[in-house]
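Here we show just some of the chains, and they stay where they sit in the whole.
Per-chain numbering from 1; labels A and B assigned in written order.
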């Protein structure tokens, strides 16, 4: 596929107007993840109520793919339970490692389906996963913190 | 087409098989030579011929093949020595890359350091000339101190002087000859003189200098100099640490093993003289052969002709690229004490900075290979107040047409992300 096709309208729209961007209170855990090869960083906060995700907020620097992917992710997971979110993460990760050979379920993955094209560019897969893996880490820590209360 | 000086870049390109490659359905425009250079057929063929007809282990193998392999390997060492103006081949240590060479320096010089001693490097160093010294400082209690840079991307010598950066506590100064991000050519000989005045050892990271400038170690005034084969038309898997012989002879061993010993006993071992003391195990034999062929090739073209081409194409590129709307050059903007690594940031018409990954990706779709990221120089990027940059880097085979393709590509990128699609 062409690189222009990779940069789907959906991706560019999320990149230009990021959803749920900025760091907010309250939150159960905050993590920082880095892509060492380029220095891209994301700081991510997750707020829970029981195992339900009440907010995901973030700040950071990154390319269009990592920024848009993080934005799309927040749309998908806010309001869901942590297990539901992790299940989406599993689907998304599988799609990103498919090198374009994945038929995404648009009902489930919504705007994230736009990233199937990115999976054909191995160097960018890490970008697309940066926000998701930060979320996974933060959610796990927030859950653990909940458990202790 | 030969230019007026007879430098025939088209003919040179014929020598590099990969330059004929297509990326998708467009021709490759390779502008990432500061990351790794491409290889002429002469180098590839030399490695090939070595394995097909002369492969054997060196030194320890004394049969005919062993003799041939040893002569080829030690012959390559002599070529490197001559190329950099070393006093002799015994001053040339083969390592796996420039990073190992710098670690060798940091471990062996580190064995002399004590708490309170100072090591001086600069914020424009490559990680390979930072982390080994951070680790050495951790091991020994020595203090790591830094040259800052000026706003136009040169070492801030005035500030260093005001801070008394190099002083009687300084034991090691390690500076890059040429910045891999800014292209800045540093006044290493002056700094070496300062280092020597306080009795410090001067290490020069010449990874970006040797391929282009025809470095002579004598002129650098350094005690140890590191560089790497793959950036100077040679293969991967080989680097060099040059050292003044009397300093090398004074340094303890680093890696232990076969070939670096004199006598091994249960109760302890004695070590070979340099360079073999620092070459444990089977060395990069075919890689040395390839590096020797690369040096032959560079000599054939003439390193001064390459330097001149580099100067001209850099001047052309600086003008051409600086004219791209929204583009901001990092480092010196004029082609004076400036080599062909050109880094920049790019913004859309509405002032949004475009991420280097996105720039790189769109350029790649046009066959243009540049690098986006922090180029293993995160402290420098932090100092510049940015996370990452895009870098185009030029070499002996780069044409003005390629620079034009880059400039056009950058305009396209800015428009694409600016919404003009």
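Here is the rule we go by: a contact is a pair of C-beta atoms (placed from the backbone, for glycine too) under 8 Å apart; a residue touches a chain by one contact, two chains touch by 3 or more.
Note that the coordinates shown come from a computational prediction; the quantities given were computed from them, not determined experimentally.
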item	value
Copies of each displayed chain within the entire complex, written as a formula	A x2, B x2
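As a working rule, only the chains that are shown with their structure count from here on.
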item	value
Interchain centroid distance [CA atoms averaged], chain A/chain B, Å	37
Chain A to chain B touching residues, read off their complex	2-4, 6-7, 12, 16, 37-41, 61-65, 121, 124, 127
Residues of chain B touching chain A in the complex	352, 355-358, 361-362, 364-365, 372-374, 378, 381, 387-388, 416-417, 421
